[in-house]
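Heads up: the structure comes next, in structure tokens.
With one protein chain held back, the other chains of the complex are shown just where they sit.
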């Protein structure tokens, strides 16, 4: 399998983990979901991320799920696996296992107790040592991790840890961070790594304008990210915004902390990508009013997209 | 002066505090800003809120600013004053002072160390005792305060503290909280208080659908909140969404934590509401790329609004 | 195996996990450590706790270690196993595994994002459902978990979740919490469960005075907890304090957050309980000055104990 590298670009969809209504892993839906994401134009997949309910799986289930995804993808696109763990021994074990099965790289978010620059850098130094030759994605998501990583720390990591090949960028606000990192690579101050953005794509056109290479996020309409990044890459900036704006009301609704994944899985189920929108416990439930909101937003989105195209 | 009560509705704009480029209070801009907000349809004003840089003012400056606002408003709309303080003696002092000058009520956010239900309730019990007969707004904004207030705690406050007349709602996600509070008042379980929503209006149409009475937030285009709430009140739901969608791309951009107030003040200055977009230190600065983003979004918004109307 | 119940009392030592200098599980030291704890008077053991570096073990290592401890204990005292996990599926898996091997019960700390009373209660309701008939210890340690559990919430858990049989109490300050829980059981308001105290035993005599049944903590001189609780139980309060005071300077030194476990393992190695004081990464290291401090404190403690006895 080709390994993930600094040239990665496009849309890596953060995959959900499909469950049955009873909470069992749904492997048939896993196949269907992989097909769905690839049909919509995904250039990569990321599994066992925060929005993949990874922490709710046993080690055996994680392994089963990753194997199934890799088998279905069959090398068509690279697959990144989230291996964030509370300790380095379980991180190494999971990483070695998934890389052996054909993953392209792994992703690591910082544990929430890290505060000072040296603590954060020191942590990723141990991550790189733990992972060996495996390329990794640095996940920078302060809203959830509660860890604030300055651009200076990221540059230090880029400089000394060659296996860090990608930044999953979801700092907020983070536009200036992308600018800083791109200026550093342009002036030769630091290696240019791939930057894919998260946050449900809520700032995608502006982030592309600052030098992002694409998105790594899980909005239930991945074609939004695909079409916006393509339009942007083709220089059609206003077109990119027109498309983005059409999806924004729903993307915003899906981005609600706490309820977001439930909304996303509901929508994916509605679209036929998975059989059930169920989350494993603990997971929020949608009320009738929530569903009515979604239905209205989807209907409006459909009309708006017709007007745009 | 009429006091704030449970029937308050419409749009209470969270006012900024205008400074000169050198950082002095800008009282002429204060007048202009008040006029601007009222022209755009504000049914109330809220000053010295989190987005009013209240903590950067000396006590004397706060007093000067509030007096100026009250003088300019001249009783045309009610003015709410943020009096969140680290202790009850300064809170009482500020509250008595502004109520004496003609404010309609005050607003109190919880201090960040509160955790358990009893701690939060006990805090507001002391707030009510401190404020005496002054009506107050409970500000529920976990993203910033780090305090999570359950609907049950709010209902307990409503039940036992009659001077709590309004909820400034910016929990996130918070739609179900509005539903719960409205169900409680409909079934007679609790007094119906005013609910005005915040978060830059990012969920305004859906919040109106759940029973909100309007908005209390500070997006630089207050006419968005005014028009959306009016359309909603008139039963034109799709029209409310059309208007909302036109403003959403900019509202989203302004809602970036850390940078949001700088964007808002830049836009207000651009619109002529204040002379300078300067923040007192510490305050973020806009880059050329940030300004280009805003300009593009404003231009697109203008075109879109023409299409909508 | 006898299951843990509400009558548990005495000293449950929080066991460390012994590693070799190279970071491998040290099973021979595991045997020696078990013998050491029992020789010092432990009435129970707790493994895979926060101070047991549980998160640094792979699932297979955890299983190996627990089996080895259980085999060496051979039913002489009950063994509690920490099963705190980021999800319920891995919690169930680990719990079923260790109970099948002969553990007496399990211990669960709350995940750090819990805030409101209902969130905390709801979490333990799901814990109880996940664990089935397995008795569990509620670990209340806000300094580390960042979750504040009020006495009211604990009473609610006690009332409705019969498999909660013990509180590992390390709230701080927490004396009044013990008093509240004991008053509730004395007035029939709630079931009387076992309360064992933590925090390195730093408040042990006062906690015994409020109704604690003993200690569950890991100070490198477990005989302190054993002797203090025995003296207290025999009514020799001043004697209990005399013993406590002799150990307090070292107990305080070991209680330093961040460095504490390194000090504890150093001392245990020095006492011959384990072969190496090594922690798995990430783990703090002792400087020469740290070691000189410990040596001085141990020497002074020895002299002081001679004077007391």
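Chains here go by letter, A, B and C, matching the order in which they are written, and residues are numbered from 1 within each.
The rule we apply is simple: contacts are C-beta pairs under 8 Å (C-beta built on N, C-alpha and C of every residue); 3 or more make two chains touch, one makes a residue touch a chain.
Bear in mind that the values here come from a model prediction, so they are computed numbers and not experimental data.
Chemist: Wait, the hidden chain, what does it touch out of the ones we have here?
Modeler: Answer for the hidden chain's contacts among shown chains: A, B, C.
Chemist: Which listed residue, B:89, B:143, B:234 or B:291, touches the chain dropped from view?
Modeler: B:89
Chemist: May I ask which residue of C:248, C:274 or C:298 touches the chain that does not appear here?
Modeler: C:248
Chemist: For chain A, enumerate the residues touching the unshown chain of the complex.
Modeler: Touching the chain left out of view, chain A contributes residues 115-119, 147-150, 152-153.
Chemist: Please output the residues of chain C touching the missing chain, sorted low to high.
Modeler: Looking at chain C, the ones touching the missing chain are residues 172-173, 175-176, 179, 202-203, 206, 209-210, 238, 241, 244-245, 248-249, 252-253, 256-260, 287, 289-290, 293, 296, 300, 304.
Chemist: For chain B, which residues touch the unseen chain?
Modeler: With respect to the unshown chain, the touching residues of chain B are 53, 55-59, 61, 85-90, 93, 112, 122-123, 126, 280-282.
Here, only the chains that are shown with their structure count from here on.
Chemist: Compute the distance, rounded to whole Å, between the mean C-alpha positions of chain B and chain C.
Modeler: Chain centres of chain B and chain C, defined by C-alpha means, are spaced 47 Å apart.
Chemist: Determine the centre-to-centre distance between chain A and chain C, using the mean Cα coordinates as centres, and give it in whole Å.
Modeler: 38
Chemist: Between chain A and chain B, what is the gap in Å from one C-alpha centre to the other?
Modeler: 33
Chemist: Quick check on chain A: which residues sit in contact with 2+ other chains?
Modeler: none
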